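A single protein chain has been omitted from the complex, and every remaining protein chain is retained in its original position.
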Amino acid sequence: MHWDLVANVVISGVLTGLIYGLMALGLSVIFGVVRVVNFAHGEMMTIAMYAAVVLFAELGLDPFLAIVPVAAAFFALGYAMQKALINPFITRPEHSQFMLLVAVAIILVNGLLLAFGPDARNVQTGYQLESFAFGPLLFDKARVYAAGAALAAAAALFAFFRFSLTGKAIRACADNYLGAKVVGLNVKHLYALTFGLGAACVAVAGCAMSVLLEVTPQLGPAYTLLAFVIVIVGGLGSMGGALLGGVLIGVSEAMAGLFITPSAKSMFSFGLLILVLLFRPQGLLGRKT
Amino acid sequence: MNELLDVRAVSKSFRGLKAVQNASFTIREGSINALIGPNGAGKTTVFNMVAGVFPPDSGSIVFQGKPIHGLRPDQVCAAGIGRTFQLVKPFAGLSVLDNVVVGALLRSKDVSAAKSYAAEIMERLGLGEKRDLPASSLTLPDRKRLEVARALATRPKLLLLDEVMAGLRPTECDQMVEVFRGLNRSDGLTILLIEHVMRAVMALAQHVGVLHHGEVIARGTPEEIVRDPAVLECYLGEETEV
Partner (left out) sequence: MSRRAAALLAILGVLLAALPAFAGNYLLSVATLILYLAFAGQAWNVMMGFAGQLSLGHSLYVGVAAYVAGGLFFHLGIGPWAGLWLAMLVCVAMGAAIGFLAFRFGISGVYFALLTIAFAEFTRIGFDHLGWTGGPGGMFLKVAQRDQIDLLHFRGPPAMYYYAMLVLAAGALALCAWLLRSRAGYYWQAIRENEEAAQALGINTFRWKMAAVMISSAMTSVAGVFFAFYYNNLFPEQIFQISRSIEIILGPIIGGVGTLFGPVLGAALLTLLGDGITELLAAFGWEIPGIKQVFYGVVLLAVIMFLPNGIWPTLAKKLKL
(Lines give C-alpha, C1' and ligand atoms only; values in the text may rest on other atoms or scores of the structure.)
Protein backbone atom coordinates (compact mmCIF):
# COMPACT_ATOMS: atom_id res chain seq x y z
CA MET A 1 0.00 0.00 0.00
CA HIS A 2 1.60 3.24 -1.11
CA TRP A 3 1.66 5.79 1.64
CA ASP A 4 0.58 8.51 -0.75
CA LEU A 5 -2.61 6.59 -1.58
CA VAL A 6 -3.38 6.32 2.11
CA ALA A 7 -2.43 9.97 2.62
CA ASN A 8 -4.77 11.09 -0.14
CA VAL A 9 -7.58 9.02 1.27
CA VAL A 10 -6.98 10.53 4.71
CA ILE A 11 -6.94 14.05 3.30
CA SER A 12 -10.16 13.39 1.45
CA GLY A 13 -11.63 12.01 4.67
CA VAL A 14 -10.58 15.05 6.69
CA LEU A 15 -12.06 17.47 4.19
CA THR A 16 -15.34 15.60 3.94
CA GLY A 17 -15.27 15.21 7.69
CA LEU A 18 -15.22 18.97 8.15
CA ILE A 19 -18.50 19.23 6.31
CA TYR A 20 -19.94 16.40 8.38
CA GLY A 21 -18.65 18.32 11.36
CA LEU A 22 -20.52 21.45 10.38
CA MET A 23 -23.71 19.47 9.96
CA ALA A 24 -23.16 17.89 13.36
CA LEU A 25 -22.35 21.30 14.81
CA GLY A 26 -25.85 22.39 13.89
CA LEU A 27 -27.26 19.39 15.70
CA SER A 28 -25.00 19.88 18.71
CA VAL A 29 -26.13 23.44 19.05
CA ILE A 30 -29.77 22.45 18.81
CA PHE A 31 -29.47 19.39 21.02
CA GLY A 32 -27.16 21.08 23.47
CA VAL A 33 -29.22 24.22 23.97
CA VAL A 34 -32.84 23.46 23.22
CA ARG A 35 -32.44 19.82 24.23
CA VAL A 36 -34.46 18.79 21.23
CA VAL A 37 -33.45 15.59 19.50
CA ASN A 38 -33.71 16.84 15.96
CA PHE A 39 -34.51 13.64 14.19
CA ALA A 40 -35.16 15.61 11.01
CA HIS A 41 -31.61 16.96 10.89
CA GLY A 42 -30.42 14.81 8.00
CA GLU A 43 -33.60 15.54 6.07
CA MET A 44 -32.94 19.26 6.50
CA MET A 45 -29.44 18.73 5.11
CA THR A 46 -30.88 16.87 2.14
CA ILE A 47 -33.33 19.69 1.44
CA ALA A 48 -30.43 22.14 1.47
CA MET A 49 -28.62 19.96 -1.05
CA TYR A 50 -31.69 19.91 -3.27
CA ALA A 51 -32.00 23.67 -2.92
CA ALA A 52 -28.44 24.08 -4.17
CA VAL A 53 -29.10 21.68 -7.05
CA VAL A 54 -32.29 23.49 -8.07
CA LEU A 55 -30.72 26.95 -7.83
CA PHE A 56 -27.85 25.71 -9.96
CA ALA A 57 -30.16 24.13 -12.53
CA GLU A 58 -32.57 27.08 -12.75
CA LEU A 59 -30.31 30.08 -12.18
CA GLY A 60 -26.86 28.74 -12.80
CA LEU A 61 -25.98 29.81 -9.28
CA ASP A 62 -22.80 28.21 -7.96
CA PRO A 63 -23.61 26.27 -4.77
CA PHE A 64 -21.12 28.30 -2.75
CA LEU A 65 -22.91 31.47 -3.73
CA ALA A 66 -26.24 29.80 -3.07
CA ILE A 67 -25.12 29.45 0.55
CA VAL A 68 -26.24 32.97 1.32
CA PRO A 69 -29.90 32.76 0.29
CA VAL A 70 -30.29 29.13 1.37
CA ALA A 71 -28.81 29.74 4.82
CA ALA A 72 -30.99 32.80 5.28
CA ALA A 73 -34.09 30.86 4.29
CA PHE A 74 -33.17 27.97 6.56
CA PHE A 75 -32.56 30.32 9.45
CA ALA A 76 -36.04 31.76 9.03
CA LEU A 77 -37.66 28.35 8.63
CA GLY A 78 -35.78 26.93 11.59
CA TYR A 79 -36.85 29.85 13.75
CA ALA A 80 -40.45 29.37 12.67
CA MET A 81 -40.38 25.63 13.24
CA GLN A 82 -39.09 26.01 16.77
CA LYS A 83 -41.55 28.77 17.64
CA ALA A 84 -44.60 27.15 16.12
CA LEU A 85 -44.01 23.47 16.47
CA ILE A 86 -41.48 22.65 19.12
CA ASN A 87 -41.74 25.31 21.80
CA PRO A 88 -45.10 24.03 23.01
CA PHE A 89 -43.36 20.71 23.59
CA ILE A 90 -40.66 21.89 25.97
CA THR A 91 -42.52 20.65 29.00
CA ARG A 92 -43.63 17.40 27.45
CA PRO A 93 -41.76 14.14 28.02
CA GLU A 94 -38.64 13.53 25.98
CA HIS A 95 -39.97 10.83 23.73
CA SER A 96 -42.91 13.03 22.78
CA GLN A 97 -40.56 15.64 21.31
CA PHE A 98 -38.58 12.92 19.67
CA MET A 99 -41.63 11.47 17.92
CA LEU A 100 -42.69 14.95 16.84
CA LEU A 101 -39.49 15.30 14.90
CA VAL A 102 -39.73 11.74 13.60
CA ALA A 103 -43.07 12.80 12.12
CA VAL A 104 -41.50 15.90 10.59
CA ALA A 105 -38.69 13.76 9.17
CA ILE A 106 -41.15 11.33 7.58
CA ILE A 107 -43.02 14.20 5.98
CA LEU A 108 -39.84 15.87 4.74
CA VAL A 109 -38.21 12.78 3.28
CA ASN A 110 -41.32 11.63 1.47
CA GLY A 111 -42.15 15.16 0.43
CA LEU A 112 -38.78 15.23 -1.29
CA LEU A 113 -39.59 11.90 -2.89
CA LEU A 114 -42.84 13.33 -4.18
CA ALA A 115 -41.22 16.47 -5.47
CA PHE A 116 -38.05 15.12 -7.01
CA GLY A 117 -38.52 11.41 -7.46
CA PRO A 118 -36.05 8.77 -6.33
CA ASP A 119 -33.41 9.42 -8.97
CA ALA A 120 -30.17 11.09 -8.07
CA ARG A 121 -29.51 14.70 -8.93
CA ASN A 122 -26.29 16.57 -8.92
CA VAL A 123 -24.46 19.75 -9.64
CA GLN A 124 -21.77 19.98 -12.28
CA THR A 125 -19.24 22.76 -12.01
CA GLY A 126 -15.92 23.17 -13.67
CA TYR A 127 -13.80 22.98 -10.57
CA GLN A 128 -15.15 19.57 -9.62
CA LEU A 129 -12.67 18.00 -11.97
CA GLU A 130 -9.66 19.97 -10.84
CA SER A 131 -7.36 19.51 -7.91
CA PHE A 132 -4.51 21.24 -6.11
CA ALA A 133 -1.32 19.25 -6.20
CA PHE A 134 1.40 19.36 -3.57
CA GLY A 135 3.87 16.77 -4.71
CA PRO A 136 2.18 13.37 -4.54
CA LEU A 137 -0.68 14.76 -2.48
CA LEU A 138 -3.85 15.70 -4.30
CA PHE A 139 -6.51 17.99 -2.90
CA ASP A 140 -9.76 18.02 -4.89
CA LYS A 141 -10.65 21.65 -5.48
CA ALA A 142 -14.34 21.10 -4.84
CA ARG A 143 -13.57 19.33 -1.57
CA VAL A 144 -11.21 22.08 -0.45
CA TYR A 145 -13.74 24.82 -1.19
CA ALA A 146 -16.44 22.85 0.59
CA ALA A 147 -14.27 22.25 3.66
CA GLY A 148 -13.28 25.88 3.61
CA ALA A 149 -16.90 26.97 3.64
CA ALA A 150 -17.57 24.59 6.51
CA LEU A 151 -14.65 25.91 8.54
CA ALA A 152 -15.65 29.50 7.90
CA ALA A 153 -19.20 28.84 9.05
CA ALA A 154 -17.99 26.98 12.13
CA ALA A 155 -15.63 29.82 13.00
CA ALA A 156 -18.42 32.34 12.63
CA LEU A 157 -20.58 30.29 14.95
CA PHE A 158 -17.81 29.95 17.53
CA ALA A 159 -17.28 33.69 17.47
CA PHE A 160 -20.97 34.36 17.82
CA PHE A 161 -21.30 32.21 20.89
CA ARG A 162 -18.09 33.38 22.47
CA PHE A 163 -18.25 37.12 21.90
CA SER A 164 -21.76 38.30 21.22
CA LEU A 165 -24.29 39.14 23.90
CA THR A 166 -26.99 37.02 22.31
CA GLY A 167 -24.60 34.13 22.06
CA LYS A 168 -23.87 34.33 25.76
CA ALA A 169 -27.57 34.54 26.50
CA ILE A 170 -28.13 31.36 24.53
CA ARG A 171 -25.38 29.59 26.44
CA ALA A 172 -27.06 30.69 29.64
CA CYS A 173 -30.31 29.09 28.56
CA ALA A 174 -28.46 25.88 27.82
CA ASP A 175 -26.93 25.81 31.26
CA ASN A 176 -30.00 26.68 33.24
CA TYR A 177 -33.45 27.10 31.72
CA LEU A 178 -35.19 28.31 34.82
CA GLY A 179 -32.34 30.56 35.84
CA ALA A 180 -32.29 32.18 32.42
CA LYS A 181 -36.00 32.90 32.66
CA VAL A 182 -35.59 34.32 36.11
CA VAL A 183 -33.04 36.86 34.94
CA GLY A 184 -35.42 37.98 32.24
CA LEU A 185 -34.14 36.27 29.14
CA ASN A 186 -36.80 35.58 26.55
CA VAL A 187 -35.98 31.91 26.44
CA LYS A 188 -38.51 30.92 23.80
CA HIS A 189 -37.16 33.51 21.41
CA LEU A 190 -33.60 32.44 22.11
CA TYR A 191 -34.48 28.81 21.56
CA ALA A 192 -36.02 29.69 18.21
CA LEU A 193 -32.91 31.69 17.36
CA THR A 194 -30.76 28.71 18.21
CA PHE A 195 -32.78 26.36 16.08
CA GLY A 196 -32.52 28.87 13.26
CA LEU A 197 -28.74 28.96 13.65
CA GLY A 198 -28.55 25.18 13.70
CA ALA A 199 -30.64 25.08 10.55
CA ALA A 200 -28.39 27.66 8.91
CA CYS A 201 -25.37 25.46 9.66
CA VAL A 202 -27.10 22.58 7.97
CA ALA A 203 -27.85 24.81 5.00
CA VAL A 204 -24.19 25.71 4.56
CA ALA A 205 -23.16 22.07 4.97
CA GLY A 206 -25.78 20.98 2.46
CA CYS A 207 -24.75 23.51 -0.19
CA ALA A 208 -21.14 22.54 0.30
CA MET A 209 -21.92 18.83 0.10
CA SER A 210 -23.88 19.26 -3.12
CA VAL A 211 -20.68 19.72 -5.11
CA LEU A 212 -19.30 16.42 -3.80
CA LEU A 213 -22.20 14.02 -4.04
CA GLU A 214 -25.37 13.21 -5.86
CA VAL A 215 -28.45 13.82 -3.80
CA THR A 216 -31.35 11.41 -3.33
CA PRO A 217 -34.17 11.64 -0.77
CA GLN A 218 -32.78 8.58 1.01
CA LEU A 219 -29.74 10.52 2.14
CA GLY A 220 -31.95 12.17 4.75
CA PRO A 221 -32.20 9.38 7.32
CA ALA A 222 -28.60 8.35 6.71
CA TYR A 223 -27.35 11.85 7.50
CA THR A 224 -29.54 12.10 10.57
CA LEU A 225 -27.96 9.02 12.01
CA LEU A 226 -24.51 10.19 10.98
CA ALA A 227 -25.05 13.53 12.69
CA PHE A 228 -26.05 11.77 15.90
CA VAL A 229 -23.08 9.45 15.77
CA ILE A 230 -20.75 12.43 15.39
CA VAL A 231 -22.38 14.49 18.11
CA ILE A 232 -22.35 11.65 20.58
CA VAL A 233 -18.82 10.53 19.73
CA GLY A 234 -17.52 14.06 19.76
CA GLY A 235 -19.38 15.05 22.86
CA LEU A 236 -22.64 16.76 23.46
CA GLY A 237 -22.45 20.47 24.07
CA SER A 238 -18.94 20.75 22.71
CA MET A 239 -18.63 22.60 19.44
CA GLY A 240 -15.06 21.53 19.03
CA GLY A 241 -16.19 17.99 19.70
CA ALA A 242 -18.65 18.11 16.81
CA LEU A 243 -15.94 19.16 14.38
CA LEU A 244 -13.47 16.68 15.79
CA GLY A 245 -16.07 13.93 15.65
CA GLY A 246 -16.90 14.85 12.10
CA VAL A 247 -13.29 14.63 11.01
CA LEU A 248 -12.86 11.35 12.84
CA ILE A 249 -15.88 9.81 11.18
CA GLY A 250 -14.88 11.23 7.82
CA VAL A 251 -11.42 9.71 8.07
CA SER A 252 -12.63 6.38 9.44
CA GLU A 253 -15.21 6.09 6.69
CA ALA A 254 -12.59 6.85 4.08
CA MET A 255 -10.17 4.33 5.60
CA ALA A 256 -12.86 1.69 5.96
CA GLY A 257 -13.72 2.26 2.34
CA LEU A 258 -10.09 1.65 1.45
CA PHE A 259 -9.30 -1.35 3.60
CA ILE A 260 -12.67 -3.08 3.85
CA THR A 261 -15.51 -2.80 1.37
CA PRO A 262 -16.97 0.67 0.87
CA SER A 263 -20.48 -0.44 1.69
CA ALA A 264 -19.39 -1.51 5.15
CA LYS A 265 -18.09 1.90 6.12
CA SER A 266 -21.17 2.95 8.07
CA MET A 267 -20.95 -0.24 10.07
CA PHE A 268 -17.83 1.20 11.63
CA SER A 269 -19.63 4.40 12.56
CA PHE A 270 -22.46 2.52 14.21
CA GLY A 271 -20.08 0.27 16.04
CA LEU A 272 -18.30 3.36 17.31
CA LEU A 273 -21.60 4.87 18.42
CA ILE A 274 -22.47 1.77 20.40
CA LEU A 275 -19.08 1.75 22.09
CA VAL A 276 -19.23 5.44 22.95
CA LEU A 277 -22.78 5.21 24.31
CA LEU A 278 -21.72 2.39 26.56
CA PHE A 279 -18.31 3.43 27.77
CA ARG A 280 -17.99 7.16 27.40
CA PRO A 281 -21.43 8.68 26.92
CA GLN A 282 -20.13 12.20 27.30
CA GLY A 283 -18.11 11.68 24.14
CA LEU A 284 -14.54 12.75 23.56
CA LEU A 285 -14.83 16.40 24.48
CA GLY A 286 -18.21 16.71 26.11
CA ARG A 287 -19.02 17.58 29.70
CA LYS A 288 -20.49 14.96 32.02
CA THR A 289 -23.92 16.13 33.11
CA MET B 1 -35.56 -3.08 73.15
CA ASN B 2 -32.95 -4.20 70.73
CA GLU B 3 -30.92 -2.24 68.27
CA LEU B 4 -32.58 -2.11 64.91
CA LEU B 5 -30.19 0.10 62.99
CA ASP B 6 -26.55 0.64 63.83
CA VAL B 7 -24.74 3.28 61.85
CA ARG B 8 -21.08 3.24 62.72
CA ALA B 9 -18.43 5.76 61.70
CA VAL B 10 -19.76 6.38 58.20
CA SER B 11 -18.11 8.92 55.98
CA LYS B 12 -18.89 10.16 52.52
CA SER B 13 -17.14 12.66 50.31
CA PHE B 14 -18.26 14.10 47.03
CA ARG B 15 -15.37 15.19 44.85
CA GLY B 16 -13.26 16.12 47.81
CA LEU B 17 -16.04 17.77 49.80
CA LYS B 18 -16.62 15.86 53.04
CA ALA B 19 -20.39 15.59 53.32
CA VAL B 20 -20.44 13.20 56.25
CA GLN B 21 -17.55 12.53 58.62
CA ASN B 22 -17.42 9.66 61.05
CA ALA B 23 -21.10 9.78 61.92
CA SER B 24 -22.47 7.16 64.29
CA PHE B 25 -25.84 6.54 65.89
CA THR B 26 -28.08 3.66 66.78
CA ILE B 27 -31.80 3.30 66.59
CA ARG B 28 -33.75 1.11 68.94
CA GLU B 29 -36.65 -0.96 67.81
CA GLY B 30 -40.00 0.72 68.35
CA SER B 31 -38.59 4.20 68.84
CA ILE B 32 -39.15 7.44 66.99
CA ASN B 33 -35.94 9.25 66.11
CA ALA B 34 -35.14 12.51 64.42
CA LEU B 35 -32.06 13.74 62.63
CA ILE B 36 -31.84 17.51 62.56
CA GLY B 37 -29.29 20.10 61.62
CA PRO B 38 -28.72 23.09 59.38
CA ASN B 39 -28.85 22.81 55.59
CA GLY B 40 -25.81 21.14 54.19
CA ALA B 41 -25.16 19.31 57.43
CA GLY B 42 -25.26 15.97 55.69
CA LYS B 43 -28.63 14.67 56.85
CA THR B 44 -29.86 13.68 53.41
CA THR B 45 -26.49 12.07 52.65
CA VAL B 46 -26.77 9.89 55.74
CA PHE B 47 -30.32 9.11 54.80
CA ASN B 48 -29.37 8.13 51.27
CA MET B 49 -26.60 5.87 52.51
CA VAL B 50 -29.00 4.01 54.77
CA ALA B 51 -31.54 3.78 51.93
CA GLY B 52 -28.95 2.35 49.55
CA VAL B 53 -28.82 5.21 47.07
CA PHE B 54 -25.03 5.21 47.37
CA PRO B 55 -22.60 3.39 49.64
CA PRO B 56 -20.54 5.04 52.39
CA ASP B 57 -16.86 5.58 51.66
CA SER B 58 -16.07 3.98 55.00
CA GLY B 59 -17.88 2.74 58.06
CA SER B 60 -20.74 0.30 58.35
CA ILE B 61 -24.51 0.25 58.44
CA VAL B 62 -26.07 -2.75 60.11
CA PHE B 63 -29.79 -3.45 60.14
CA GLN B 64 -31.26 -6.22 62.24
CA GLY B 65 -27.80 -7.63 62.69
CA LYS B 66 -27.02 -7.78 58.97
CA PRO B 67 -24.83 -5.29 57.07
CA ILE B 68 -26.75 -3.31 54.50
CA HIS B 69 -24.20 -0.74 53.35
CA GLY B 70 -23.63 -1.12 49.63
CA LEU B 71 -26.97 -2.79 48.93
CA ARG B 72 -29.21 -1.45 46.18
CA PRO B 73 -32.27 0.60 47.16
CA ASP B 74 -34.64 -2.25 46.25
CA GLN B 75 -32.62 -4.69 48.35
CA VAL B 76 -32.74 -2.28 51.31
CA CYS B 77 -36.49 -2.08 50.96
CA ALA B 78 -36.79 -5.85 50.80
CA ALA B 79 -34.71 -6.04 53.99
CA GLY B 80 -37.37 -4.01 55.77
CA ILE B 81 -36.58 -0.30 55.39
CA GLY B 82 -39.15 1.93 53.72
CA ARG B 83 -38.50 5.51 52.70
CA THR B 84 -40.23 8.59 51.41
CA PHE B 85 -38.75 11.30 49.20
CA GLN B 86 -38.33 14.95 50.04
CA LEU B 87 -39.76 15.93 46.66
CA VAL B 88 -42.66 13.51 46.45
CA LYS B 89 -42.55 11.05 43.60
CA PRO B 90 -46.04 9.72 42.96
CA PHE B 91 -46.74 7.45 40.02
CA ALA B 92 -48.68 10.21 38.35
CA GLY B 93 -50.34 8.14 35.65
CA LEU B 94 -51.74 5.61 38.12
CA SER B 95 -54.64 5.90 40.49
CA VAL B 96 -54.07 6.54 44.18
CA LEU B 97 -54.94 2.94 45.01
CA ASP B 98 -52.67 1.54 42.33
CA ASN B 99 -49.81 3.59 43.72
CA VAL B 100 -50.15 1.86 47.05
CA VAL B 101 -50.72 -1.53 45.41
CA VAL B 102 -47.27 -1.25 43.84
CA GLY B 103 -45.85 -0.99 47.32
CA ALA B 104 -48.01 -3.80 48.69
CA LEU B 105 -46.95 -6.18 45.92
CA LEU B 106 -43.55 -6.54 47.52
CA ARG B 107 -44.87 -8.82 50.26
CA SER B 108 -48.27 -9.84 48.88
CA LYS B 109 -47.37 -11.28 45.49
CA ASP B 110 -51.00 -11.92 44.60
CA VAL B 111 -52.65 -8.84 43.11
CA SER B 112 -56.00 -9.11 44.91
CA ALA B 113 -54.31 -9.66 48.28
CA ALA B 114 -52.13 -6.64 47.57
CA LYS B 115 -55.21 -4.59 46.68
CA SER B 116 -56.98 -5.34 49.94
CA TYR B 117 -53.90 -4.61 52.00
CA ALA B 118 -53.38 -1.39 50.09
CA ALA B 119 -56.98 -0.36 50.76
CA GLU B 120 -56.44 -0.98 54.49
CA ILE B 121 -53.35 1.21 54.58
CA MET B 122 -55.13 3.95 52.72
CA GLU B 123 -57.95 3.96 55.23
CA ARG B 124 -55.49 4.40 58.09
CA LEU B 125 -53.96 7.38 56.35
CA GLY B 126 -57.28 8.94 55.48
CA LEU B 127 -56.97 8.44 51.74
CA GLY B 128 -59.80 5.91 51.45
CA GLU B 129 -62.19 8.12 49.54
CA LYS B 130 -59.60 9.18 47.03
CA ARG B 131 -58.65 5.67 45.94
CA ASP B 132 -59.71 5.92 42.30
CA LEU B 133 -58.52 9.43 41.63
CA PRO B 134 -55.41 9.89 39.50
CA ALA B 135 -52.43 10.48 41.76
CA SER B 136 -51.59 13.63 39.84
CA SER B 137 -54.79 15.29 41.04
CA LEU B 138 -53.92 15.18 44.75
CA THR B 139 -53.08 18.21 46.90
CA LEU B 140 -49.66 18.38 48.52
CA PRO B 141 -50.66 17.07 51.98
CA ASP B 142 -52.46 14.17 50.31
CA ARG B 143 -49.46 13.48 48.12
CA LYS B 144 -47.31 13.27 51.21
CA ARG B 145 -49.79 10.87 52.77
CA LEU B 146 -49.74 8.81 49.58
CA GLU B 147 -45.97 8.70 49.71
CA VAL B 148 -46.14 7.41 53.29
CA ALA B 149 -48.91 4.93 52.48
CA ARG B 150 -46.92 3.52 49.61
CA ALA B 151 -43.85 3.02 51.75
CA LEU B 152 -45.93 1.50 54.55
CA ALA B 153 -47.45 -0.98 52.13
CA THR B 154 -44.05 -2.66 51.88
CA ARG B 155 -44.42 -3.60 55.58
CA PRO B 156 -41.20 -2.00 56.74
CA LYS B 157 -39.70 -2.43 60.18
CA LEU B 158 -38.06 0.97 59.87
CA LEU B 159 -39.57 3.93 58.09
CA LEU B 160 -37.31 6.72 56.86
CA LEU B 161 -39.09 10.05 56.39
CA ASP B 162 -37.32 12.73 54.41
CA GLU B 163 -38.63 16.17 55.45
CA VAL B 164 -42.16 14.94 55.25
CA MET B 165 -43.56 17.99 57.04
CA ALA B 166 -42.13 20.51 54.58
CA GLY B 167 -44.81 22.63 53.02
CA LEU B 168 -47.57 21.56 55.38
CA ARG B 169 -49.64 23.98 57.43
CA PRO B 170 -49.52 23.58 61.24
CA THR B 171 -52.82 21.67 61.39
CA GLU B 172 -51.78 19.38 58.56
CA CYS B 173 -48.47 18.87 60.32
CA ASP B 174 -50.24 17.92 63.54
CA GLN B 175 -52.40 15.44 61.65
CA MET B 176 -49.32 13.78 60.22
CA VAL B 177 -47.77 13.64 63.68
CA GLU B 178 -50.86 11.84 64.95
CA VAL B 179 -50.66 9.32 62.11
CA PHE B 180 -47.06 8.49 62.91
CA ARG B 181 -47.70 8.32 66.64
CA GLY B 182 -50.54 5.91 65.94
CA LEU B 183 -48.40 3.70 63.71
CA ASN B 184 -45.65 3.64 66.28
CA ARG B 185 -48.01 2.77 69.11
CA SER B 186 -50.14 0.14 67.42
CA ASP B 187 -47.67 -1.50 65.05
CA GLY B 188 -44.44 -0.79 66.85
CA LEU B 189 -43.13 0.88 63.71
CA THR B 190 -39.66 2.35 64.15
CA ILE B 191 -39.29 5.77 62.58
CA LEU B 192 -36.34 7.92 61.61
CA LEU B 193 -37.16 11.40 60.37
CA ILE B 194 -35.09 14.13 58.86
CA GLU B 195 -36.82 17.31 59.81
CA HIS B 196 -36.53 21.07 59.93
CA VAL B 197 -40.00 21.62 61.35
CA MET B 198 -39.20 21.67 65.07
CA ARG B 199 -42.87 21.50 65.98
CA ALA B 200 -43.00 17.97 64.61
CA VAL B 201 -39.64 16.98 66.08
CA MET B 202 -40.62 18.05 69.57
CA ALA B 203 -44.01 16.37 69.34
CA LEU B 204 -42.85 13.08 67.88
CA ALA B 205 -39.24 12.26 68.54
CA GLN B 206 -38.04 10.32 71.53
CA HIS B 207 -34.41 10.60 70.48
CA VAL B 208 -32.76 13.30 68.43
CA GLY B 209 -29.40 13.44 66.73
CA VAL B 210 -27.93 16.69 65.49
CA LEU B 211 -25.65 16.88 62.47
CA HIS B 212 -23.38 19.79 61.66
CA HIS B 213 -20.80 19.86 58.91
CA GLY B 214 -21.21 16.13 58.52
CA GLU B 215 -20.54 15.27 62.15
CA VAL B 216 -22.87 14.28 64.94
CA ILE B 217 -22.55 17.05 67.49
CA ALA B 218 -25.28 16.11 69.92
CA ARG B 219 -27.55 13.25 70.88
CA GLY B 220 -30.37 13.02 73.35
CA THR B 221 -34.01 13.62 74.05
CA PRO B 222 -35.66 16.65 72.46
CA GLU B 223 -35.61 18.52 75.76
CA GLU B 224 -31.90 17.89 76.14
CA ILE B 225 -30.85 19.01 72.70
CA VAL B 226 -32.84 22.25 72.71
CA ARG B 227 -30.74 23.23 75.69
CA ASP B 228 -27.45 21.99 74.28
CA PRO B 229 -25.23 25.05 73.72
CA ALA B 230 -23.52 23.61 70.64
CA VAL B 231 -26.86 22.96 69.01
CA LEU B 232 -28.18 26.37 69.92
CA GLU B 233 -25.13 27.98 68.44
CA CYS B 234 -25.13 26.22 65.10
CA TYR B 235 -28.78 25.65 64.43
CA LEU B 236 -31.56 26.64 66.72
CA GLY B 237 -30.52 30.08 67.81
CA GLU B 238 -30.88 31.52 71.30
CA GLU B 239 -34.56 32.35 71.06
CA THR B 240 -36.00 28.99 70.27
CA GLU B 241 -39.59 28.59 71.30
CA VAL B 242 -41.10 25.20 70.79
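Every chain is named by a letter (A and B) in the order it is written, and numbering of its residues begins at 1.
By our rule, a contact is a pair of C-beta atoms (placed from the backbone, for glycine too) under 8 Å apart; a residue touches a chain by one contact, two chains touch by 3 or more.
This one's a predicted model, so the numbers in the text were calculated from it and none came from an experiment.
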| item | value |
| --- | --- |
| Which residue of B:A19, B:L35, B:I68 or B:V101 touches the chain not shown here | B:V101 |
| Listed residues B:D74, B:E129, B:D187 or B:E233, member touching the removed chain | B:D74 |
| Residue, one of A:A7, A:V68 or A:I274, that touches the chain absent here | A:I274 |
| Which of A:G111, A:P136 or A:G179 contacts the chain that the document leaves out | A:G111 |
| Interface with the unshown chain - residue positions in chain A | 37, 85, 88, 92, 94-96, 98-100, 102-107, 109-111, 113-114, 117-118, 217, 221, 225, 228-229, 232, 261, 263-264, 266-267, 270-271, 273-274, 277-279, 281 |
| Footprint left on chain B by the chain that the document does not show | 51, 72-75, 77-78, 82-83, 85, 89-94, 98, 101-103, 105-106, 109, 111, 114, 150-151, 153-154 |
